[in-house]
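Apart from one protein chain that is not included, each protein chain of the complex appears where it belongs.
First chain written, first letter: the chains are A, B and C, and each begins at residue 1.
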Amino acid sequence: MQTSLAVRLGKLELKNPILTASGTFGYGQEFDEFVDLNRLGGIITKSVTRNARIGNPPHRIVEVPGGLLNSIGLANVGVESFISDKMPFLRTLQCRKIVNIAGESLEEFAEVLTKLEESPEGIDGYEVNLSCPNVEEGGRTFGKDPKQVFLITQALRKITDRPLIVKLTPDCSDIGQLGLAAQEGGADILSAINTFVGMAIDSRKRKPVLGTVTGGFSGPALKSLALAKVYELGQTVSLPIIGIGGIFTLTDVIEFLLAGASAVQIGTANYIEPRISERLVDQLEGYCQENSIASVSELVGALE
Amino acid sequence: MQTSLAVRLGKLELKNPILTASGTFGYGQEFDEFVDLNRLGGIITKSVTRNARIGNPPHRIVEVPGGLLNSIGLANVGVESFISDKMPFLRTLQCRKIVNIAGESLEEFAEVLTKLEESPEGIDGYEVNLSCPNVEEGGRTFGKDPKQVFLITQALRKITDRPLIVKLTPDCSDIGQLGLAAQEGGADILSAINTFVGMAIDSRKRKPVLGTVTGGFSGPALKSLALAKVYELGQTVSLPIIGIGGIFTLTDVIEFLLAGASAVQIGTANYIEPRISERLVDQLEGYCQENSIASVSELVGALE
Amino acid sequence: MREPGKLLCEAAVIDIKWLNDSYYTLRFHSPEMALRSSPGQFVNLKLSNVKDLLLRRPMSIYRCGKKEGWLEFLLKIVGRGTRTFSHVQPGDEFGLLGPLGRGFDFDDVNDAILVVGGIGIAPLVFLAEEMHARNVNVRFVQGFVSQSEMCCAEELTPFVEELQIATDDGSYGFHGDVVGLLRELIRGKADLTGAEIFACGPNVMMRSLAELCVQENMKAQFSVEAHMACGFGVCVGCPVPLHNRSGYYLACTDGPVFRLGDIDFAD
Partner (left out) sequence: MREPGKLLCEAAVIDIKWLNDSYYTLRFHSPEMALRSSPGQFVNLKLSNVKDLLLRRPMSIYRCGKKEGWLEFLLKIVGRGTRTFSHVQPGDEFGLLGPLGRGFDFDDVNDAILVVGGIGIAPLVFLAEEMHARNVNVRFVQGFVSQSEMCCAEELTPFVEELQIATDDGSYGFHGDVVGLLRELIRGKADLTGAEIFACGPNVMMRSLAELCVQENMKAQFSVEAHMACGFGVCVGCPVPLHNRSGYYLACTDGPVFRLGDIDFAD
């Protein structure tokens, strides 16, 4: 039977609900040899900041039970190089290109967004990283405070008419309040979740493994925590939600849709199975056909 | 060489830092056939409430990547049966017996504690469960609010002179603030952490697996998240800390000590390896001997 | 029933056999555990050195060679654990915790009808054997989805008076479900309605069986399943609703075998 994988998240239409998560898919080009990028619902870029950032000292990665910790520190080329060096490739793609932006102050967020808005076509929306656990001054503090979330969203809303996705941190008392703040600030979509703060210790050396002591936890064990956050958001806000956290299989994707996500992002899994995003598109299509689901959007929030 | 496993947490002295976590060790007696209970640093009982509670509807348990979710709902016999039926056995033990108390209101906490204080000897301290994620009215809301944490701790402090441990929830924006509130309220010790909220979905039935939709995540993957919380608390408060979360091995124990915990609690691991608590005491002793550590307390907070 | 204490030990697989595409048996050398086991009890299994299965998996005791010192389980592949367990080789070590729970009570039973659906057969083969040894009259009624799932007839024949089989798709024996078959069998037979029912199977089968027993005024015992974390009464994670829904039994220590009328199967 015919089935449609298309989903609509407010003003953002996706040909299917499979996106790739910021920081795990580079600027797209790195996966060009593994994946037919045009088959994806969309690509979310590595976080872009005002200036290039060299990132945190080593180690930045360590595997821990159930996932991994990272402490990249938003290492990236900066918005100008992004526009000149990375956008040309992205512009050749037919899938949605979402630029993830980050900063250490409201001004930095606004400046990055303004620069991107001035650049030629090729951007289908923005994701605002209000939740990076690895940058002390920035995301970490803003992202947990509903008032800050509201103010930043409001400021950015004034700068762009393109779809504005606010990415929320799970390290908070009440993700519903953060979601409401973003909604009131004018966000079109929420994405949840970024990583939880975690820590690994080398007991022989008696030292933290990561150069920054703590880092962000991602991977398989994040799934059940993320599902709870997505579900809670769905009970609180009216905006569409993009679910993120520990997605590795088709079943994981369907669970997030059922929990209330209109689309999902694949993160850590891309490192281990570089072809996984495209494979999940195929599998989701097969699943809908086998189960006579005319439109994948029927699954969204379809928990009994 | 001679080594001492004894640790002192304010007024609570333990012959070794291995405790068993509330809800995972029953009232001690259930493990009598597996473990020489007197070898443990201490036992923390299942949470005790004013009245008996039948608990949540099934399912209450589901395995998820990296751990398990539970939604027990504080099922327990109630404080009076606890005193008449469970205390007599506990009283026969030489290890520390810590009673974990829970409630849906400040009054309930206070009443439970008062009843316990009136009972004959045999209690070495209390752990206040301000963090149960499975009881809507109770712990869930209090536990996240520093003001409530302060008020409850203060009220309970007036009722008892015995060591008062406040158990903190990780589902918060800033565990340091919660710890400070408990410290100001008069707590002797902090324990961290209880479970994170998680959710599992049966994608075939399109239903949440747990009867209460969400539950508490515990098990191996909790470790790195818990280490970060213990470390953060250690940077903020001056009270001794008991570390909890995903401890299965000697290395896990040592990591928590290094991160700043003066003692640890073994939780989920007891279900799978009922002898693990005693085995960890043995292994810790062997480790200290091999590494010429005169007192295990040298390890506490000994991160470079 | 009797609880002579549980064991926590390691034991090596001595045999693995496939009964059909998804059912297989694992046999362990574990003399002490075998001696202590009675029908309806279960053992909590853990594959040693496998880290990605966290909880032990509860498995009913399927057969038990008390003299020879072995214990056998019948598993059906349904998920991660039962799949991983199916890849083991003779010699591989498991952790065993058991025997756990309260089994079937047949001290005063003369006539028994054992009713099973699918993998529910696991605990009832041991029961049939022990009943036979104590001169109980055993009739056995099995239900399967289809002929390809059928198993255990050979193991059962020495112990049972009568063995009847239903398949949902009619590919073998009675066409329909096992409760339908039972209904046919006992219709108007006073000697049979005087028998006691011992059953294990999916919840929907147990519910309709319970209704039949109430109608026919037959006594019955059911072995039920619940999600478990510990298996020995500590986690309080395995509630089985009381008949009046005023509270819960624990499947692992009050059960897994319950009497008709004590518990509620609804939903």
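The working rule: a residue touches a chain if its C-beta (ideal position, glycine included) is under 8 Å from a C-beta of that chain, and two chains touch if they have at least 3 such contacts.
These numbers come from a predicted model, not from an experiment.
Here is the thing to keep in mind: the chain we left out touches A, C in the whole complex. The residue from A:30, A:85 or A:117 that touches the chain not shown here is A:30.
Within the set A:63, A:107 or A:161, the residue that contacts the chain not displayed is A:63.
Among C:15, C:32 or C:52, the one in contact with the hidden chain is C:52. Screening A:72, A:93 or A:123 for touch with the missing chain picks out A:72. Where chain A meets the omitted chain, the residues involved are 23-26, 30-31, 33-34, 46, 54-63, 67-68, 70, 72, 75-76, 219-220, 268, 270-275. Hidden from this view is one chain, which touches chain C at 50-52.
Here, only the chains that are shown with their structure count from here on.
Following the contact convention of this document, no chain is adjacent to both chain A and chain B.
Between the Cα centres of chain B and chain C there is a gap of 36 Å.
One inter-chain figure worth recording: chain A and chain C are separated by 47 Å, centre to centre, where each centre is the mean of the chain's CA atoms. Within chain A, no positions touching two or more other chains are listed.
Under the contact definition stated at the top, not a single residue of chain C touches 2 or more other chains.
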